[in-house]
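All protein chains of the complex are present and in place, except for one that has been dropped.
So, subunit A:
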Amino acid sequence: MTKTTDTDPREEMAHLIGRIGSDGDMEAFEQVFRAFGPRVRAYMMRLVRDPQAAEELMQETMMTVWRKAAQFDAEKGNAATWIFTIARNLRIDSYRRSRRPDFDPNDPAFVPDADPTADQTMEARDDERRLHAALEELPPEQRRLLDLAFFDEASHSEIARRLDLPLGTVKSRIRLAFNRLRATLGDRS
């Protein structure tokens, strides 16, 4: 197994966000912005199809990154995942005016994970690296479906219509893709 080093760009991003959180480090923030701004803008663009609205949603996402950086766990957090969830939630809020119900880990009725494993830090790092590798190796037709689901917010039936595939095929390919991704992380499916 390869060891992650400090030059790992993914780890680097996590450390930069850590510096924003602890010191309000503007330089670190600019680096995160340069790395993720265009990607987040492209993500927003695929949905809103309006450059100005996409720019606005990207800026809102980066503002949230700044404001919440202290809540990000730089040791075991996955920067890309964290930024994705922020962008996704803003995207939901921007076009649904309703509430966005979510579970609350501090709720007394919340059922916590059974056994938080000893070395979560290494595990989280490993997960991130393995998942990237597994995504690279995914058959193109499975990869394409994930792209449509995440970026175009296409439903399964919408994807089926666009790609002219039976709905059952779309569903089973997506299931196959996640089975594969979970398997690389050692999860049972």
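Just so it is clear, contacts are C-beta pairs under 8 Å (C-beta built on N, C-alpha and C of every residue); 3 or more make two chains touch, one makes a residue touch a chain; residues count from 1.
Just so it is clear, contacts and distances are computed from a predicted model.
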| item | value |
| --- | --- |
| Among "L-lactate dehydrogenase complex protein LldF", "ChrR family anti-sigma-E factor", "Carbohydrate diacid regulator" or "Iron ABC transporter permease", UniProt-listed name of the chain not shown | "ChrR family anti-sigma-E factor" |
| Touching residues (missing chain, whole complex) on subunit A | 10, 26, 29-30, 33-34, 36-43, 45-46, 51, 54-55, 58-59, 62-63, 66-67, 78-85, 87-89, 91-92, 96-104, 107-114, 127-128, 131-132, 135, 146-147, 149-151, 153, 155-156, 171, 174-175, 178, 181-182, 185, 187 |
